[in-house]
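Below is one structure; the comments refer to it alone.
Every protein chain except one is present and positioned as in the full complex.
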Amino acid sequence: MLEVIRHDIIIVGGGAAGLRAAIAAVEADPDVSVAMVSKVYPMRSHTVSAEGGAAAVARSDDNLEMHGFDTVKGSDFLGDQDVIQFFVEEAPKELTLLEHWGCPWSRNEDGTVATRAFGGMSTKRTWYAADKVGFHMLHTLFQHSMRFDRIVRYDEQFVTKLVVDGGAVRGVAALDVREGAVRLILGRAVILATGGAGKIFPFTTNGNIKTGDGMALAYREGVPLKDMEFVQYHPTGLPGTGILITEATRGEGGYVKNNEDERFLVTRDYGVGTKAELGPRDMISRAIVQEIEAGRGFEGPYGAYVHLDLTHLGEAKIDERLPMVRELAKLYAGVDPVHEAIPIRPVVHYMMGGVDTDIDGATTLPGLYAAGEVACVSLNGANRLGSNSLTECLVFGARAGRHAVGFAKGVHAANENACRGQAEEEAARIASLRGKKGAEKLAPIREEMRSTMESGCGVYREQASMDETVRALAELRRRFEDVSLEDASVVFNTELVTALELDNMLEVAETLAVSAAHRKESRGAHTRKDHVARDDQNYLYHTLCHRDPTGHRVDKKAVTLGTWEPEERKY
Amino acid sequence: MSDQKKTFVVTRFDPDKDDAPRQDTYEVPVEPQWKVLDALNYIKDEIDGTLSHRWSCRMAVCGSCGMMVNGVPSLTCKDPLSNYGDRVEVAPLANFPVVRDLVVELDGFMNKLESVKPWVLTAKQRAVEEGTYRQSPAELEQFRHFSMCINCMLCYSACPVVANEPEFLGPAAIALGHRYNLDSRDEGNRERNEIFRGEGTVFSCSYANECSEVCPKHVDPAAAVNQAKFGAVIDWATSFVVPRREKE
Amino acid sequence: MKQLLLRIEPMIWLLFGQGILLGTILLTGWLLVVGLGVPLGIVPAEALSYERAHALGSNVVGRLVLLGLCALPLWKGAHHMRSLSIDFGGASRDALVATVLYAIAAAGSAVAVIAVVRL
Partner (left out) sequence: MARAAHPEAMKPRTPGRTRTAPPLMPDEFPTRGRYLPYVLFDATGLVYMLVGLAALRVVWDLGSGPEAWGVVQEQLRHPLYVAFHGISLVSVIFVGVRFFRLFPKAQPPKIGPIAPPPEPVITAMLYATWIGVAGVMTVILAGGIF
């Protein structure tokens, strides 16, 4: 028997954006009933891995205009400038609220919140908590959300389908991973806060749960995915594991060196100018790849890498400002950064693209919202500046939460019978997957997806390689239909969850490859060898990837300019 | 694949098939710098797709992959295989009901965590316009290491009192409650100390110190619990002398 | 019963704290001499002749020390035996076990006060 539950607001995902949206919703209307449905317990959300910091104007020698301009310049002028304007205004308030809720921000001697330098930022405006800001932010938000009885958590429940009726989203079908049963949760608005899709790549800082679920959910209901081609490579990840070594290492003065012990970001021209190690991420990642291709990298068991040298910072500063970096380097690279350089190479880190939303977080499907990395409100355009993402989750999570409450008031209750049918259909589909026979296995398809994404949509791209990836992914989708699942059990069947996640990843990977093949220019993180220059005449627009019967259709969406005129991106 | 092999004896349990947990044995070709989790994921992908376990960040910060390895609570994404010989026994966390294979029931901990009110309690809600609180680095240092708890549950698995006294709040929940008591922005000491003296009382702790031994993040919950005892006693004593004294 | 125990728990814990801290510190010298030194003949018996012992015991400091090393260890003993009982699955009968143990400690302490006063 299908269990049906009713709430006013349904939030999918328990990370920074989801938690902030839930808090904003119950603060906007204390009587609203909020369901937080998350695939994992909220404190496991990938926000926990963020290390560097969260950006917001705090110092007297800083102002909103500078933060705005840094962000738009970082975005290679593809970010929507009304969104950026709102973002920089709200950022300090959101981080202050978080401080009131107990977030242990690192402090100056006078008790004010300390800030540090970050890539592409003109001054120190990244608030930090040693090098575990994501962890502290997530736990502060999660513990703060516990005080609201109106927020009902559905932990380890995997939303596999949005239930749409009468042209609006009415609820979600969620697989209770523990019980193995599919449940229908009805609501007046749904907010997607499921994070990015880094795991479609072989080498990523992202955790195992970053499989683009929210993007796939929206895409399957006809909601377009925007700017999917822009994938951020973070310059400093540990070879092999892909674990992130935060940009704060460079913010605190670390050097990036090649095998000639040369600070090539200073001695050579990679467009970062005087910012050197603190240039934007896309530029530094490209510089490292070029150094390696020029034979000035090191060779290791996990491929080529360069050095991140912190030895001149001294043990005291490292232990005070970068304790986790030291722990991670010793544990996962066998290197103590106080005495030796850390091996690093560019690693997939963040998806600028995502579910197309307006400034309120609303999508084209009435009642469906999205916030955080899953969404593309287009704050980040073609390249995100370090430490803007955590703040984005707060600013737009809160806005989506408030707006959804307003929207929900004008919506009548869902028609249960129509929705029940869709949920029962979904339950049958999932049941058929358990122990499904077939010629293919999950792991090989996953590895092939990842390798074709790396070859086609890596740091440097060209038309032929991207077209090949689009073809290979379509082939993998067909092979996925014939996948076999060994585990036919009902209770906590993680193989079933993995299969559903792979289905989502393949969907999202296709939209990424198709959008990348469409954009014939180099902009921000999307760098092509066959179209080296940025082409504002023909490509100053957002790509919208629609799902339609023939496959994937790419449309255009205008960029909201206004405050800052596009100019050449020089540092 | 390297030629070195290790034998993994993994506890299995499917409530629909098994009356009680059983053990499966796997031969796994291991890489030198693998952690225990890498071997479990190899088993899942290549040998036995029915094995269920929790993991996500693989960088020892999300707290999902706590298990018993050779009888000791361990964060498997952080635990190098080189620590172990040819035979590695992996079992679900001790002191927890087992849902499936290596997956345990966490809601018991969530109830305990919520009951210590782990959030900033203030008489008057500070307005955003007033800006952030002033908190000196020294004040931050007072509670910072207690705020490092990643809720991985290793301390609960190591604690003999958790094993024998179901109401006991347990190391992590007390440490997080104590963390807020020590936060200069919080005024919830009295309320939390009453909870600490209540049903799941902190005084049940008889100082095995195993919780601090196994903690992968060096939170030292044993220190937190015993400091909380101190605070609860002082608060209890002063409540006779100066009833309902608000923290100045 | 359980609620009463919970209410007085802080006081019990204070006594336990003194029991383990002061008890350990005071007992060491006592055990070395009274327990082992004299009986084994390492220390001459005259050291603990009645006159000398009574003189030492009857001044104020002596009385306090004797009270401390008689009464305080009882509370450490009671509290830790209660933990031991729980360690071996005694949670269900803990209320009874705790009441008995603390009663012994309380009685012992009362007798100790009398013993010290009548010196």
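Some observations on this one:
Order of writing sets the chain letters: A, B and C. Residues in each chain are counted from 1.
The working rule: a contact is a pair of C-beta atoms (placed from the backbone, for glycine too) under 8 Å apart; a residue touches a chain by one contact, two chains touch by 3 or more.
The shown structure was predicted, so the numbers you read here are calculated from the model rather than taken from an experiment.
Although it is not drawn, the missing chain touches A, B, C when the whole complex is taken into account. The hidden chain makes contact, of the residues B:Val10, B:Ala60 or B:Ala94, with B:Ala94.
Set against the missing chain, the residues A:His100, A:Lys161 or A:Arg178 yield one that touches it, A:Arg178.
Of the listed residues C:Leu6, C:Leu48 or C:Ala95, the one in contact with the hidden chain in the full complex is C:Leu48.
The chain not shown here is touched by just one of B:Gly49, B:Pro73 or B:Pro118, and that residue is B:Pro73.
Touching the omitted chain from chain B are residues 13, 15, 20-21, 68, 71-73, 91-92, 94-99, 104-105, 107-111, 142-143, 156-158, 160, 162-166, 182, 206-210, 213, 220, 222-223, 226-227, 229-231, 234. Residue positions on chain C in contact with the hidden chain: 19-21, 23-40, 43-48, 50, 52-57, 65-66, 69-74, 76-84, 87-89, 91, 104-105, 108, 111-112, 115-116, 118-119, in rising order. Listed by residue number, the positions of chain A touching the unshown chain are 178-179, 491.
Here, only the chains that are shown with their structure count from here on.
Here the spacing of chain B and chain C, counted between their Cα centres, is 36 Å.
With centres set at the average Cα position, the gap from chain A to chain B is 27 Å. Of all residues in chain C, none touches 2 or more other chains. In chain A, there is no position where the chain touches two or more neighbouring chains simultaneously.
Every residue of chain C that touches chain B in the complex is listed here, in rising order: 6, 9-14, 80, 83, 86-87, 89-91, 94. The residues of chain B lying in touch with chain A in their complex are 14-17, 33, 44-46, 48-50, 52-64, 78, 99-101, 103, 106-107, 110, 113-114, 117-120, 125-126, 128, 131-137, 139-140, 143-144, 147-151, 176, 180, 183, 185-186. On the side of chain A, the complex with chain B involves touching residues 40-41, 43-46, 48-49, 93, 96-97, 99-102, 104-113, 132, 135-136, 139, 143-144, 146-147, 155, 178, 207-209, 240-241, 243-244, 324, 327-328, 331-332, 334, 442-443, 485-487, 489-495.
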